[in-house]
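Sending over a structure as structure tokens; questions will come in a sec.
Only a single protein chain was left out; the remaining protein chains are all shown in position.
Read from first to last, the chains carry the letters A and B; within each, the first residue is number 1.
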Amino acid sequence: MHEVVRSGPQAAAKPILPVSAERLFVRRKGRVLLDIEALTIGGRGTTVLVGPNGAGKSLLLNVLAGLRAPDSGRVLWNGEPPNRQRYCRFGMVLQRPVLLRRSVRANVEFALRAVGSSAEQARAQAHRALEAAGLLALANASARVLSGGEMQRLALTRALAAGPDLLFLDEPTSSLDPASMQTIEAMVRNASEDGMRIVLIAHDLAQARRLGDEIIFMHRGKIVEHAPTDRFFGAPATPEAQAFIAGKILI
Amino acid sequence: MQDFAASFFEAFRLVLGLDPGLIEIVLLSLKVSMTAVFIATIIGLPLGAFLAVTRFPGRGIVIVTVTALMGLPPVVVGLVVYMLLSNAGALGPLQLLYTPTAMIIAQTVLVVPIIAALARQTLEDLNGEYRDQLMLFGLGSLARLRTLLWEGRYSLMTALLAGFGRAVAEVGAVIIVGGNINHVTRVMTTAIALETSKGNLALALGLGLILVIIAFAVNALVFLLRAAAERSAYA
């Protein structure tokens, strides 16, 4: 039912995976915000990033997406520096999604046109994507007047519509009602089964269990644990991870 | 003291009588100021956009300068343009002094800083909000800028209207470079100055009222266009 509509210039696209990071370091005003020795995102499946507020999860995704340059170290997309114009099969939903001052439909069409769809293709694809996301009733509304949850759904739909190989989701269900959350989770699971590589930030540990094939636990800018989901929740290796799972606040 | 009622009467008499002299002056005012705003947009918008999205040494000074130039005194602009266009000046051979073109040039100089400064602020704020998202769309810097211009179109339109307001209301520059020549370079403001100097205060104020009405009409038109555009966008 929640079929992911894949589109875009599939044939011409360069494969973006694997995405790797080496010795990433970001420091602001004497505080270490990010300190990653090595990380590789490849293969298949869904990775869930967890950790307390301010751990550096969003920052890591932004650096991996090429939106922020690290103070030192480097990020490689399939062996090359990030370049979104050359690797168009990449999508991301920001923690605070930015919707264009246009209709819901036009927001999706814009993303599709940006990856090279013709006007007619974009219209048809946008229609199907909105339908799959249950947003068709809002298609002609101004995107800027949507509710918080509707905005998140639109942002995810927009990112999915272009059919990326790699998708970063920064807390995609943070303000959704239970039914909408299920819808979104189903969309994510379907996309993952379709072969889309997904990295997702979540605060809801139940969601992390449901969606994640593996878990990355971050604390104070560092990756403290990186393990398959079962092992992370069943036998956390570090005291920080144990405390985090137990719901104890970490500073 | 003059009677304000007399001014309203003069204004209505002129408008209702469709005084051909008045229509000529109104049309010239609109032509000169709108052309000036159009040219100033072509110069000021890219300048403002460039300042909004680039970082280079001395950028702060350029921004402060452009913003300060919003307060350029029209008389000074008129004088400088006069000295350039005068037959004794560098551009004298173009024979543009005392023509509407000279007035357009002077008003363009007045309006460019307004459009550039306001556009810069609008686009810089917008870029802060949109930059990451537009990068994620995979847009190059030019396409990002174009998207910002479109997303900020209503704020930018207000910048153009501010420029138009300044242009159509100023007298200091156009009276020097235009010469207030009857049927050639006489516009609303210079006509008002002339009638004031003739002591015809009611008529002068009447013309002033018409100028206000024109400014109002132009703004209302843009407002309606915007409303119509929004309706058709979300119909």
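In this text, a residue touches a chain if its C-beta (ideal position, glycine included) is under 8 Å from a C-beta of that chain, and two chains touch if they have at least 3 such contacts.
Everything that follows uses one rule, which is that contacts and distances are computed from a predicted model.
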The chain not rendered here carries, per UniProt and among "Substrate-binding domain-containing protein", "Nitrogenase protein alpha chain", "Quinol oxidase subunit 3" or "Nitric oxide reductase, NorB subunit apoprotein", the name "Substrate-binding domain-containing protein"
By the document's definition of touch, the residue of B:54, B:197 or B:232 touching the omitted chain is B:197
Out of B:23, B:64, B:90 or B:181, the sole contact with the unshown chain comes from B:181
Chain B positions in touch with the non-displayed chain are 1-2, 27, 30-31, 34-35, 38, 41, 86-89, 92, 95, 97-100, 143, 146-147, 149-150, 153, 156, 160, 179-182, 184, 194, 196-203, 221, 225
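Keep in mind that, in the parts below, only the chains that are shown with their structure count from here on.
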In the complex, the residues of chain B that touch chain A are 129-130, 132-133, 135-140, 143, 147, 151, 233-235
Touching chain B in the complex, chain A uses residues 62, 65-67, 84-85, 88, 90-92, 94, 97-98, 100-103, 106, 110-111, 114-115, 140-142, 159
